[in-house]
Every structure is written in C-alpha cells, then in structure tokens.
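What you see is the complex with one protein chain gone and the rest in place.
Here is subunit A:
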Amino acid sequence: MSVLAKESVQAIADTAGISLKDEIANALVQDVEYRLREIIHEAGKFMRHAKRQKLHSDDINYALRVRNVEPLYGWESGKSSRFNLITQGTQQIYYVEDQELDLEDILNAPLPPVPLEVTYTAHWLAIDGVQPAIVQNPTPAELQERKLKPATAAPAPAEQISAPVSISGEAPAETLVKAVLTKELQIYYEKVTEAVTSGSEELRSLAVESISKDPGIQPLLPYLIQFIAEQVTQNMRKLDITHSMMRLIRAILHNNNLFVEPYLHQLIPNILTCIVAKRLCADPATDDHWTLRTYAAKLISYICNQYGATYQSLQPRITKTLLRAFLDPLKPLSTNYGAIVGLAALGPEAVRVLLLPNVKAFGDRIQDDLNAMEDDGPQAVRKMEAEKCREALVGTVADHIRRDMEERRNSGQLVTEGDALLEEVRSSYGFLAHSIWHELYPSANGLR
C-alpha cells in the first residue's frame, strides 16, 4: 500500500550518517508517507485557489508554513526537478540532481530577460448566444481534436499551432510533435518509406501490403501523410514514385485499423494533383501517365463514397475542381484527360450532370488535334493526347448510354434504339458521335 520504500528512508538516513534497522525504517516509512500525503493534500488547496491544475513547489512551501513546519529554503528555478535513477546492487534509488553553483557564476551571468507585461485582449465569445467564427475562438477542428484526444499532445496540423500563437503574439513557437514514437515505429517508418521509394517492385508491394494490414501504425499516420505530400510535390515527373505514393494512399485508406478522417484534407490535394497535373512524367510522348491518372481517379471516387456522407462538402469540392479542369480550354489535354476519368469515376450522376452536356464542345476542341497529320514532334504528342481524351470520353459516354438503356429496359420504359438512338447521339455529341456509335455497336459499319 505504501508508495515509499523503506530503502528510500534508509538511503536518506545514510546521508545524515545514521544507519537504520529494518523495523525502524518500516515504522518511519509509514509515518513519513502519512506526513507527505497530508502536506500534498494541503498543498493541493493552494493549487486550487491559484486556479491551477499543476502543483508548484511554492504550493508545498505554503502548505508547510500552514502546518507550522519550516519551509524549504532555497533557490527556485521554476523548472520541474528530474529524478535520476541509480542502481546500487539490487536497490534502485531515485534522486534529484542537486548541482553546486558557484555564486560568482550567478553574479556574472547576464540578467535574464525582463518578463513580458501582462496584457489583455477582448473578443466576443458569443453574440446573442452564438459563437462567432473568429480567430480568437477555437475552430471546429480544434474542438473535435479536444474531444477525441483529451490531454494527449497530438501531432497537430500546422494551422492549429499557428492560430494560438497569432493571438498571443509572443508565445514561443512550440515544437510540432510532443508524442514520442517508439523506436520500433521509427524503424518501421524508415523501412517502409525506403521500400516504397526503392526501385524494386517486390519491395514496394511488400511495403504497401504491410501498410494496408498493420494494426499498430496509427501514430505514424501524420508522418506518412507528410511523407506522401513531400514525395508527390518533389517527384512530379517521376512516374514510378507518384504511382507508388498513390498505392500507399490506397493502402492507408484500406487499412481498417487506421483513423484517416482528420487527415483527409491533407490527402486529397495529393490525389487531385495526380489526376489533373499538367505533366506527370519525364517524357509525355512515351511514358504512360494515363494509368496513374485513372488509378488516382479511382481513389478519389473511393474517398467520396466512403466519407461523402460525413463530410457534406467533400464531393462538391472535388467535382468543382475536376469540372474546372475539364472545361478550361487553356488547360493542356493531359489535365482534361484526368478530369474526364475523375468525373467518370465519381459515378453515373456526375457523368450525366457534368460531363454529358459538355461532350460536344470538347469534341469540337480536340477535332483539329485529332485530324493533325504529322507523326513527329510536339504536334504528334498532342494528337496522341487528344486520342486518349477521346477514348476516355467515348468510353464513358458509351457506358452511360448502355447503362441508361439497361435501366429503362428494367423499369419497363420505352427504349430508344436503332435509328432514333443514332439521331440522338448525333445531335448531342456532334463530332464524337461517330466514335461513340462505334463503341456502342462495334459491328456496325460506322454511321450510315
């Protein structure tokens, strides 16, 4: 029951040159513990009245004075004392390091900086019972954080750290991360990051698989996300790296043991980059960056399906970005392609509302590129890109028409077929109508 060990009492007695018998030490240890508890209880009152949640050494001194015990005289450093462990044979003794200071040194040391004046700021915590969203009030994200992880020093995203600093103005910038990662986790992190960026396909697959299954890597998550963001921005032209980053994201999303939601807003920009970036490879003519775009598009659609219900604004934001990339005629065709596959991946509704009305205009835009004759130089690359866009668009539209027909058939509605359908396709999709028809009925001999 007693917290103190009799060895502690004996060790202290030793310092005073007294050696204690076991029984005496036992009796003493009980009394000492009782006295200590009483003093601490008393000191707690001083702490409470100072409206603090942390006991200071001052509080102990006040408690001693109240109990009519001589307080501990001495220099208060303001730092909390650290206990060091010493092993003496089988005994383990903790002691506080008591440095001897030279008075000269203290006298000659430069004066500490003058503490800052206590100042106040005023702000509205609530206006007619509604808390306004201003800098001085905590953000919803902070509150969420506080609820989820009370008291633990979580690795906070950058903006949360900067906000309190900005209101106080002079609070020293804290280190971002207080939570200590175990050595094992650190090694794991190093290995994994090394493996996914390595050249060996086998290593990469293993690393990704491990991430998607391991139950104990939640503490690493912020670091992994950070890593992904860095890699994606630094290695925009290195197709293999970005690709393995996307695979890593997929692994993270698929690991049921990970709680990803707080980090989604950091993940999504990376994925979008891999969908609509202007250039994702060293040589656009030969490298296959299309697969990466499709892969990333699938990831985005997965996220939307998974978290769209919880975060209402998620899908609208993503579609807006994609649609802008699709419609802007100044954007390169590679970006357009990404936008097409991205929107297509978001499901039939997105395709019907956003993609279909714009097919005709887009077809007209790429018409010239498609008809270009040169087999060499930048023009050829552009033609190839246009070809890709057409393929993606045609595939999507054809899929949509097929699905539409299927649905109508199932629900017993009138199905447009044959010539009527052809007419419809032609009027809606203009230049691309031919390809779409061909896609729908490969056996048909083009447009009659």
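Things to note:
Please note the rule applied: a contact is a pair of C-beta atoms (placed from the backbone, for glycine too) under 8 Å apart; a residue touches a chain by one contact, two chains touch by 3 or more; residues count from 1.
Operating definition for what follows: contacts and distances are computed from a predicted model.
A chain of the complex is left out here; the name its UniProt entry carries, from "acid phosphatase", "TFIID subunit TAF5 NTD2 domain-containing protein", "Ribosomal RNA-processing protein 43" or "ribose-phosphate diphosphokinase", is "TFIID subunit TAF5 NTD2 domain-containing protein".
Considering the whole complex, the residue from A:V69, A:L143 or A:A420 that touches the absent chain is A:L143. From the options A:I86, A:L125 or A:A361, the residue with contact to the unseen chain in the full assembly is A:L125. Mapped onto subunit A, the footprint of the missing chain covers residues 1-2, 30-31, 33-34, 37-38, 41, 45-46, 48-54, 56, 58, 62, 66, 115-131, 136-138, 142-143, 146, 163-164, 167-171, 174.
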